[in-house]
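See below for the structure under consideration.
One protein chain is absent from this view; the other protein chains keep their places.
Entry: chain A
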């Protein structure tokens, strides 16, 4: 069944500000399709972002939208969820925003297990500022501030989120948008902090420096470096070098959700008072 996206988009704000072929649109479409399948009301959704290309995403959708400072989407999203615990709160921001300048907030949101969904639009680069390397820029590849190739090791967003205590963690990519949509849908339904590492293409700032200036070529490349969990299980450590495993890595509904804990704290305080 086709989705009427005009129900979710602020049509008067189009066209999108993103470069033609940008993966941000694919990730946003996956999110809106997941929301449509869930049948959520726009009034019940808040979408928050930091700074960067993908962080402009919330501006285009007809939800409660809040475009904060670089790296600071998560504390704002946490506050909105605490103020309105029955709202659906989504953070939609980039890899630099979420894992570098906002890294502290990212791990602490996972630790609290507050019911917000963190979508890391992971395009391996700081796009808006001109292609500087991020904590997710593959080692050895070029960036405007790593002209001889990146010497920094990268974060594995999945392991980072797992280690910090997130109770739903999945990785998908724009090369397989239906699968990405399915993971996002599961993340949205999950009660607790859910993290989606959404591998995305920035053929302009990452691609042009690394012989992938064409969006189709880059999406094909992303596809070639991703492997499903089932396939990965059959590969050796050497064969998995440089590969991104896709799938759902954590789905734990048993850990207590933070707004629930806070609600119980209020009940305790009020019973005593």
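Here are a few things to note about the model shown:
By our rule, contacts are C-beta pairs under 8 Å (C-beta built on N, C-alpha and C of every residue); 3 or more make two chains touch, one makes a residue touch a chain; residues count from 1.
One rule holds for everything that comes next: contacts and distances are computed from a predicted model.
Matching "2-oxoglutarate ferredoxin oxidoreductase subunit alpha", "Polar amino acid transport system permease protein", "Multicomponent Na+:H+ antiporter subunit B" or "2-isopropylmalate synthase" against the UniProt entry of the left-out chain gives the name "2-oxoglutarate ferredoxin oxidoreductase subunit alpha". From the options A:76, A:90, A:146 or A:169, the residue with contact to the unseen chain in the full assembly is A:76.
Among the residues A:63, A:133, A:183 or A:244, only A:63 touches the chain that is left out of the figure. Touching residues on chain A toward the chain that is not drawn are 10, 13, 42-44, 46, 48, 51, 58-59, 62-69, 72, 74-80, 82-84, 87, 104-105, 108, 262, 265-266, 268-270, 273.
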